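Could you have a look at this structure, given as structure tokens, before my questions?
One protein chain omitted, others in place.
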Amino acid sequence: MERAGIQRMALGKAVNAGLRVAMERDPRVLLMGEDIGKLGGVFRVTDGLQKDFGEDRVLDTPLAEAGIVGTALGMSLRGYRPVCEIQFNGFVFPAFNQIVTQLAKLRARTRGRLTVPVVIRMPFGGGIGSVEHHSESPEVLFAHTAGLRVVAPSSAHDAYWMIQQSIASADPVLFLEPERRYWEKGDVDVDLGPGEVAPLHRARVLRTGKDATLVAYGPTVRLALDTAAAAAEDGTDLEVIDLRSISPLDVDTVVESVQRTGRLVVVHEAPTFHGPGAELAARVQERCFYSLEAPVQRVGGFHVPYPAARYEDHYLPDVDRVLDAVEAALAA
Amino acid sequence: MERAGIQRMALGKAVNAGLRVAMERDPRVLLMGEDIGKLGGVFRVTDGLQKDFGEDRVLDTPLAEAGIVGTALGMSLRGYRPVCEIQFNGFVFPAFNQIVTQLAKLRARTRGRLTVPVVIRMPFGGGIGSVEHHSESPEVLFAHTAGLRVVAPSSAHDAYWMIQQSIASADPVLFLEPERRYWEKGDVDVDLGPGEVAPLHRARVLRTGKDATLVAYGPTVRLALDTAAAAAEDGTDLEVIDLRSISPLDVDTVVESVQRTGRLVVVHEAPTFHGPGAELAARVQERCFYSLEAPVQRVGGFHVPYPAARYEDHYLPDVDRVLDAVEAALAA
Amino acid sequence: MTDGAVSPTTSGAPTMVQLLDASGVRHEHPEHDAHLEPDELLGLLRDLVLLRRFDSEAEALQRTGELGLWVGTRGQEAAQIGAARAVRPQDHLFPTYRDHGATLSRDVDPLHILSIYRGIDHGGWDPVQHGVHPYTLVIAAQLLPAVGYAMGVQRDGAMGTGDPARDTAVLAYLGDGATSQGEASEALSWAAVYNAPVVFLCQNNQWAISEPVERQARVPLHRRAEGVGMPGVMVDGNDVLAMFSVVRSALDRARSGGGPTFIEAWTYRMGAHTTSDDPTRYRDSVEVEQWREKDPIDRFRTYLRAEGVLDDDFEEQLAAESEALAERIRAGVRGMTDPDPVGMFDHAYAEPHAQVEEERDAFLAAWAQHEQDLEQSPAGGGR
Partner (left out) sequence: MTDGAVSPTTSGAPTMVQLLDASGVRHEHPEHDAHLEPDELLGLLRDLVLLRRFDSEAEALQRTGELGLWVGTRGQEAAQIGAARAVRPQDHLFPTYRDHGATLSRDVDPLHILSIYRGIDHGGWDPVQHGVHPYTLVIAAQLLPAVGYAMGVQRDGAMGTGDPARDTAVLAYLGDGATSQGEASEALSWAAVYNAPVVFLCQNNQWAISEPVERQARVPLHRRAEGVGMPGVMVDGNDVLAMFSVVRSALDRARSGGGPTFIEAWTYRMGAHTTSDDPTRYRDSVEVEQWREKDPIDRFRTYLRAEGVLDDDFEEQLAAESEALAERIRAGVRGMTDPDPVGMFDHAYAEPHAQVEEERDAFLAAWAQHEQDLEQSPAGGGR
């Protein structure tokens, strides 16, 4: 039976729709950021929201990321639920002190007496041919920081629901939007009831397979699916898991899969070195020591500053690189 | 034959002596930081240097970490070699933007035309019963950032030489000083010639053993040695490696050891989750897949903000926790 | 390379507001006044004296090893107490680690402050109930949250209504050193842009650890606020009456919707930066002696005696009260027990986090195992 509530929309539009629902439902939800009002954000993710909710709820802020996060934190103490936009991933660092020393720690500092439900939205990843600082994947810096949650939708459906779940969370959440997927359309089931939406931090098996497990999140999920399709042509049957959350990590779902396939390849755009795939590799080798038939392979960015746009086809993981890793995993 | 140049000194004093040598040798070496002049730094690491080298070379700066790193970067462009002190590990975050977006990237940005030989010294780790923000181990945030080097001495000898090597490096270096080891004395061979000093990024085998390999750096090196001593009493023979560098990582030295022992335990104070041990685990499981007889074990901090001082005995890895991990590795 | 041009009388700076001079003589001021009843005046004295006693007792406890660290308030009592008296219950305070006068004024149990410096926790009070934020140790990091809180007040409509029980202001504390942090400037600038009901109280105690204020600025600190379009006021921070009056006007202005104010309270840190510090390495005892002449409590006592408000009876009562406070503190601190170790896992997150749960379980299991090992080991000494 087809559901009535299926709507087809682009990922960016789905975030917008999710924000709108959250704002309609709860007057304490505010949006803060640079150029998010009249302009609707550089990616138009907040398009139309200031017009409909007013300048008091959609704040075009001064050009200062520490200010955005710091004042959002203060507003959350007064009962508001601010959703901050950082315009591009490379510009989150002026806010790093507020995020790491205040937002992440305030609850522990007060032994639970203060709650700071602030969401920080941020486009991440590359692939849009942009100038410096617009294509980075700094998620592990936040995932390593206790007190924060870090999630990344890969589809319009998840974007729609995960932004609402992030806003509903009592903890601060870094909400990473895969910028090169903003325009990718997908079906969003807007009619799900509370119990029907997947938990925010649960990984999702997108494709079952028996030969090896591919794990990805955000922008590399499509890449993992494309790789699985290419591998299928060669008769290799890959399982694809969308991690969806980098902190916490749903290791159980991955372990369950690896126990069946015996092989794991983790794919992300973030540099591999001390990157997010390392944690998964470390945990899986520990929990699947006897079922792993080959070492966990990682495919990610290189340990160099994100290069100029004309290099990025070579910098970013692509189907060939993932296939090479799959081959390595299968060869062992 | 005993060498003439062996001097016994505390680790903090060894940093001081190394700074002094570097400043004597090269008038372009400058020190910058809060309270490093008359006070000699809160840990007295720069004691006496302003008196001897003057206020133009040992700058008590305004209370602003972004300012310290940002202006140091600018001075390095003018040919100076600034060594910045961040007073405590938890206070590096206001400088994060300058470190990550400028210092780390300027060389790549200019395709090698600009060189920014800035050293950032910082006490790290806990165990001194201090208040909030004084006991953290944020090294992986820097190690994941391409363009930076990250090192940590564990002994007076290494402190003396590694600070000089860091200053001599053409790349920006995060120099992490294990704060609870500042007062630990050791023999420093100050008479080594250039070829006799171990390369800055080479790990060092401190104790050979055949049953398992323990890897540590900075403050946990002593812990690893203590654990090895305790294990020896039970007849377990542990190899201990001091990593010395977190970026780059000397994986070869660890792999060579694990190929012999078949077992690896990594010990650091930083939280384990997405922490520095993950990278080592990921690389070692890949390169030692057939020689590993047990999964790589990690012992580190927990994924909670560093707790108040009266918890830290329980928060920090201790001999018992490391022994548990060794047992787990041996049991498999 | 600096010219040390920082002083309250630098040209361009407004005159420092002073109602009570260093010898306790009362002066008139065209804009500021403090009409207080005798019992209110005595109340101020009481708070000043108790704060000083609290501080010296804490310092003593640190010396005997009961506290890991102490951050003293000596010399800054008038700045803190005068300001605190101007605050209303609905207001919210964002103090630094040194603002014990602020914290105590919100009926926070003194032991909740001391537990921080004993290493038990990071502050045991309820910030919502007491209207005072936890101490922020990262210099200036409390300021943007304070402005955000004030922007929340604004959105709540709890400003400019004319209802004294409803209109709310935020009091954000900072030191002279803190003015150098970029976040401090951002906070001032945001407060001005949004016209937020916040008052910045900068206690210029002349030193940031070993660095004199000339290291932070060439001109008086409050001019930084004027640079972003907010009034900057300089006040004698050792004059409790001037402090009360200046802070009250600024809070009133904020509550009424008039916008933020920056107050520079000219004062002095008489003691060490903390008990870990050794001020003899960087400052002159002559300077300290000069400031001792300006002691905030002595001058207020002199004034109250001269006015006939203060008598020996009150002093005796106050001495007894101080003694009782000291006793309570000593006993309380000595009686503090270490927290349950597993509590460190409890408040990192409000909602469950898989890795934290896993670590907590492993911790508990290892602990149970070690307890068992200990029991079984013949020597009882563990491994």
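The first chain written gets the first letter, and so on, giving A, B and C; residue counts start at 1 in each chain.
Here is the rule we use: a residue touches a chain if its C-beta (ideal position, glycine included) is under 8 Å from a C-beta of that chain, and two chains touch if they have at least 3 such contacts.
Values in this document were obtained by computation on a predicted structure and should not be read as measured data.
> The chain left out here touches which displayed chains?
For the complete complex, the undisplayed chain touches A, B, C.
> Using the definition of touch stated at the top, determine which of C:66, C:99, C:186 or C:359 touches the missing chain.
Residue touching the absent chain, from the options given: C:186.
> Quick one: say which of B:56, B:196 or B:233 touches the chain that got left out.
Only one of B:56, B:196 or B:233 touches the chain omitted from view, namely B:56.
> Have a look at C:47, C:226 or C:264 and name the one touching the chain we're not showing.
Candidates C:47, C:226 or C:264; residue touching the omitted chain: C:226.
> Can you tell me which of B:16, B:98 or B:154 touches the chain that was removed from the display?
B:98
> Since one chain has been left out of the picture, which residues of chain B touch it in the full complex?
30, 56, 61-62, 64, 66-67, 69-80, 94, 97-98, 101-102, 106-115, 146-147, 149, 169-171, 201, 247-252
> Provide the residue numbers of chain C that touch the chain removed from this figure.
1-2, 5, 154, 180-186, 189, 192-195, 214-219, 223-229
> Could I get the residues of chain A that touch the absent chain, sorted low to high?
Against the left-out chain, chain A lists 34-35, 37-40, 42, 60-64, 66-67, 90-91, 93-94, 129-133, 230, 272-273, 302-305, 307-311, 313-315, 319-321, 323-324.
Rule of thumb we're sticking to: only the chains that are shown with their structure count from here on.
> Which chain has its C-alpha centroid at the greatest distance from the C-alpha centroid of chain A?
C
> How many Å are there between the centre of chain A and the centre of chain B, using C-alpha atoms for each centre?
Result: the chain centres lie 31 Å from each other.
> Averaging only over C-alpha atoms, locate the centres of chain B and chain C and give their separation in whole Å.
Here chain B and chain C have centroids separated by 35 Å.
> Which positions in chain B are in touch with at least two other chains?
If we look for residues of chain B contacting two or more partner chains, we find 90, 93-94, 132-133, 273, 302-305, 307.
> Any chance you could list the residues of chain C touching two or more other chains?
121-122, 138, 182-183, 343, 348, 353, 355-356
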